[in-house]
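Missing here is one protein chain; the remaining ones are kept as they sit in the complex.
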Amino acid sequence: MNNKIRQNFSIKKRLKEIVEREETVAGKVFNLFIMALILLSVISLSVETLPDLDPNILRVLVIFELVVVIIFSIEYLLRIYVADRKPKYIFSFYGIIDLLAIVPFYMAAGIDLRSIRIFRLLRVFRILKFTRYSEAATRLLNVFKMIKAELLIFLLITICIVYIAAVGIYYFESPTQPEIFKSVFHSLWWAVTTITLLGYGDVYPVTIGGRIFTYLVLMVSIAMIAIPTGLIASALSKEIDLEAS
Amino acid sequence: MNNKIRQNFSIKKRLKEIVEREETVAGKVFNLFIMALILLSVISLSVETLPDLDPNILRVLVIFELVVVIIFSIEYLLRIYVADRKPKYIFSFYGIIDLLAIVPFYMAAGIDLRSIRIFRLLRVFRILKFTRYSEAATRLLNVFKMIKAELLIFLLITICIVYIAAVGIYYFESPTQPEIFKSVFHSLWWAVTTITLLGYGDVYPVTIGGRIFTYLVLMVSIAMIAIPTGLIASALSKEIDLEAS
Amino acid sequence: MNNKIRQNFSIKKRLKEIVEREETVAGKVFNLFIMALILLSVISLSVETLPDLDPNILRVLVIFELVVVIIFSIEYLLRIYVADRKPKYIFSFYGIIDLLAIVPFYMAAGIDLRSIRIFRLLRVFRILKFTRYSEAATRLLNVFKMIKAELLIFLLITICIVYIAAVGIYYFESPTQPEIFKSVFHSLWWAVTTITLLGYGDVYPVTIGGRIFTYLVLMVSIAMIAIPTGLIASALSKEIDLEAS
Partner (left out) sequence: MNNKIRQNFSIKKRLKEIVEREETVAGKVFNLFIMALILLSVISLSVETLPDLDPNILRVLVIFELVVVIIFSIEYLLRIYVADRKPKYIFSFYGIIDLLAIVPFYMAAGIDLRSIRIFRLLRVFRILKFTRYSEAATRLLNVFKMIKAELLIFLLITICIVYIAAVGIYYFESPTQPEIFKSVFHSLWWAVTTITLLGYGDVYPVTIGGRIFTYLVLMVSIAMIAIPTGLIASALSKEIDLEAS
């Protein structure tokens, strides 16, 4: 009995090494295999959307997905099993991503696939798993945590400015281009693509008033680009200093 | 009499707590209510601009705006009443925004609404009130105060460069595209959308000279993006250092 | 005789105070007058390019320009007269700008104006005079001096990358879009508008190879925007530190 517990413990320990430790040989092989599988399943998901796809290829892709989901499900259960603090893993960022990567499949099974296709798109979260395998990502995450409050404020101000820009351009342009600047909601599209300096060119002002207003909006746009950059740059400088000391 | 003063004083103190202190329960409720009202009135303002709107909905929106303006007016008077230094509040950034959020309504009342509609758009300033409710915003404001002089110079130089770019492209492109680059004023639109790297694509040079000139302008454009970013980044680094020490 | 020298000396000193010292009342009036004149002449230059301009207005503008050039010429001679080290002023940045602001007029006089019109455009340099009147500009200039070498290298690398991008896209796109990507020179226009993230949308790749190549180019583009920004940000931080210590 004592021996069995010890054996169980040893198996769990061994599994833990394979699943959680990437520095051991077994861990390396396991994690590289999972990464390859994630990549392949992501490509497979994209190929499935190709129009005029050969039904045979589609059949292969469907079977491949089945295999992938089974493997990912086992991996997910394994990760819970070997975790020291199970709830911590389940509700962690990666725990949720791991679950989201397999859940859409089970939700779609048995029911009409097409109507739930939207949820299957959540499978793209699988790709985010990549980030787990890198330590350097945490550094960048730390920086974002450091400036979370400022970024939130910035986001709020951006939304306000986008809204004001939309109202302004609606006033200037809707009399001349009533079909394009139909309402404030339609003008929001112009505001978003202009303030981010994207500039698709599908909507743009043609009146003198609208163009002068655009000039003022663009002055603010540059600040909109500059603020998050400045925030990240200064936070990174601090993070590097903290690590050095 | 003494009691009445004391009572008055106590009511004022209580109101002050509700209006100005967001950390008390009553203050929290009051401010969240105002914020919700701002958001709703902003959405209502946008819905009003929708073409082919049901007259019944429009009637509801008009009544809702009346209610909102009354509440905001009471709130504005309350804020003056509880302020320790009344002129300071009235002429502060938020005091002016609070007034601008309600004044357009009174100006429009009794007169034909449609002709004064332009002033009603000033109601969008209401949305700026959001910024009041956050402390983190002041940090960003400090940064802007720190680099005010440099930003002004930068703005001036930008205007100069935009002008020079407009004159230059006018010289190169007006012989080939006389309809688009009609005058220096028309060329300014090209200059603005190019220097900010927006690039709608409604006006662009087609001659070799104009394209080489555009290349030179774009080299300057990158600096135009880089300078405010650099200013904000360095000012933020300093602001963080000041707070730390 | 001695008195006359002393008197001359005193007149020169007085003029020096008016022309070079902006903090005295006379200096303030003089410089504000010159600034207003620069602004007016720049606007006049733009108005002249308007098509279908009333001949009477044009006549007024021509006379106004004559007056402006006379005043600027007197100002230029005055600046040389009061300068302590005359060659230093003449060959300084502002000395050259001051000369360029008036020379085109004299070169055009007597000869056919239309063919020399190009030189008259140099009059836009007049606008640059604005920068003289501000001290904060020198701070930004210092930053640019500090990173001159890096910016030059960056410019050189950018030119290389633009060229490589043009050759690459020419190879991928010229078989499919021979009219747009005619030669490497024609492809340079695409390269410039893409690498700066401008994206007019008049030329863009349509082949799969060209699009994958564009993706790689855009990865570099972001660095192209990031490097000068980073350079300016770090130089500004240093400049601020130097001033503080």
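In order of appearance the chains are A, B and C, and numbering begins at 1 in each one.
By our rule, a residue touches a chain if its C-beta (ideal position, glycine included) is under 8 Å from a C-beta of that chain, and two chains touch if they have at least 3 such contacts.
Keep in mind it's a predicted model, so treat the numbers as computed, not measured.
J.: Looking at the whole complex, which of B:102, B:164 or B:233 touches the chain that is not displayed?
T.: Selected residue, touching the omitted chain: B:233.
J.: From the list A:42, A:61, A:180 or A:220, pick the residue that touches the absent chain.
T.: That would be A:42, which touches the missing chain.
J.: On subunit B, what residues meet the omitted chain?
T.: Output for subunit B: 197, 199-201, 229-230, 233.
J.: Considering the entire assembly, which residues of subunit C contact the chain that has been omitted?
T.: On the side of subunit C, residues 149-150, 152-154, 156-157, 160, 163-164, 167-168, 170-171, 174, 178, 182-185, 194, 197-201, 204, 211, 214-215, 218-219, 221-223, 225-227, 229-231, 233-234, 237-238 touch the unshown chain.
J.: When the complex is taken as a whole, what residues of subunit A touch the one chain not shown?
T.: 42, 45-46, 49-51, 118, 121, 124-125, 127-128, 130-131, 134, 136-137, 139-140, 143, 155, 158, 189, 192-193, 196-202, 224-225, 228-237, 240
As a convention for this text, only the chains that are shown with their structure count from here on.
J.: Let me spell it out: compute each chain's centre from its C-alpha atoms, then which one is farthest from subunit C's centre?
T.: Computed centres place A farthest from subunit C.
J.: Let me have the rounded angstrom distance from the C-alpha centre of subunit A over to the C-alpha centre of subunit B, please.
T.: Using C-alpha averages as centres, the distance is 31 Å.
J.: Using the touch rule from the top of the page, what residues of subunit B touch 2 or more other chains?
T.: 197-201, 225, 229-231, 233-234, 237
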